[in-house]
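Let me give you the structure first, and then I'll get to my questions.
One protein chain is absent from this view; the other protein chains keep their places.
Let's turn to chain A:
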């Protein structure tokens, strides 16, 4: 029976590879490349043992623990321990994102668009498509593991030994496989590809937050997160292999469950029930902006809950942060002497830049929704009626700005409220809110860039994501790599005054806003004058 249901898995696997013949190599090269480059960079940046030991001290605080994980071997901070501490979690999350996007693309998206129906009418088994996707993804992740392991070992860096390198690769591969399995599972439950991607990213976010809270305050909690298993391998320090086995075991269970659901359900059906809808459009729906909002409502609500949780979970570690700083009077002097402001305030400033970038994601998605609608040929329905292009693009941009503002506010409120709960006399809610709001102009520049590309070069909207990724990399890992100043200056997020350490610099903020306005205007002019695809 299983054999019949899997018939033609081989052909379909090759077909998946054929479709992603550029996408997969790019993912593989960038993921393994970034690991190797970082390892190589470490040898230059922290040549002596003292160097490494100093950086280890600055890494040992709850803020860093929440971001990159607990870290092992901190008293003997070898290159290997350093790589595992600072890069493994971050890379594992990126590998998970790759798996989520690839699996969703070849499962539910194919089904939703009616292409799977054609394949299923051929002598291809009911499970063939899901099988093929999983086989390819497992292969890709194994390849990633091998490439990373071989590359790391070949670098021939002291303490980056063979077993550790194999485990490092395996940890990345295993996290890719488990998120492929999680996405496969949601692709069977949810009726749409948006839902599949949404649930899977929610799972990834939850895994990250559970691990963050667990690493800071309760170690047992971290073992409920697949990302906790990744760092739990203690690569290059103790080299535990069993978390890999645990990850693969759970993946197997998820995969078998997905295959089972797939084998008993109807095509195009989900497992979560769908309700009948309204027979009439409400007044709010019957306008371009109402329609645009309605199409994204669920996603926006999910993001709102997400950023509120992110803010609150970071806020909740402020208590540990505070005690920690009190214990380390010397370091407090050291760091605050250098940069000004208390450590807690520095942490807030740093955290805000990252939260602001996370809040940029849903804002960008709101603009790019217009492109998605265009590609599916649905903007025609509006433009063929009495709706101007300005109004259409304006609707999406307005939603995007409001989304950005609301997300930033929610994250700040969550952070402030949680911080207030755990701190005696910490920063006021108003101060935290203010520290978040200074990022609005930078966020607007990203929205402006998205509008510009949507209007002028709709094929290249991906640049915006690359740019955001770059900004994230520079701000998040800037301290580790000690980049030159211009590297940070290439992103608007690098120009925002670091409130509350620095004062609000209104000239900079006004300039950023003007740039955003120019980009947006360019986008509107472009959109008015280009062809609508469909």
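Note that a contact is a pair of C-beta atoms (placed from the backbone, for glycine too) under 8 Å apart; a residue touches a chain by one contact, two chains touch by 3 or more; residues count from 1.
Simple rule for what comes next: contacts and distances are computed from a predicted model.
Novice: Determine which name in "L-beta-lysine 5,6-aminomutase beta subunit", "Probable Rubsico expression protein CbbX", "ABC-2 type transport system ATP-binding protein" or "Pimeloyl-CoA dehydrogenase small subunit" the UniProt entry assigns to the undisplayed chain of the complex.
Specialist: Hidden chain, UniProt protein name: "ABC-2 type transport system ATP-binding protein".
Novice: One chain isn't shown here. Among A:8, A:391 or A:530, which residue touches it?
Specialist: Result: among the candidates, A:8 touches the missing chain.
Novice: Tell me which of A:62, A:80 or A:125 is the one touching the absent chain.
Specialist: Going through A:62, A:80 or A:125 one by one, A:125 is the residue touching the chain not shown.
Novice: Which one, A:49, A:76, A:117 or A:219, makes contact with the chain that was left out?
Specialist: Spelled out, the listed residue whose C-beta touches the missing chain is A:117.
Novice: Which parts of chain A face the unshown chain closely enough to count as touching?
Specialist: 4-5, 7-8, 11-12, 15, 19, 113-115, 117-126, 264-268, 273
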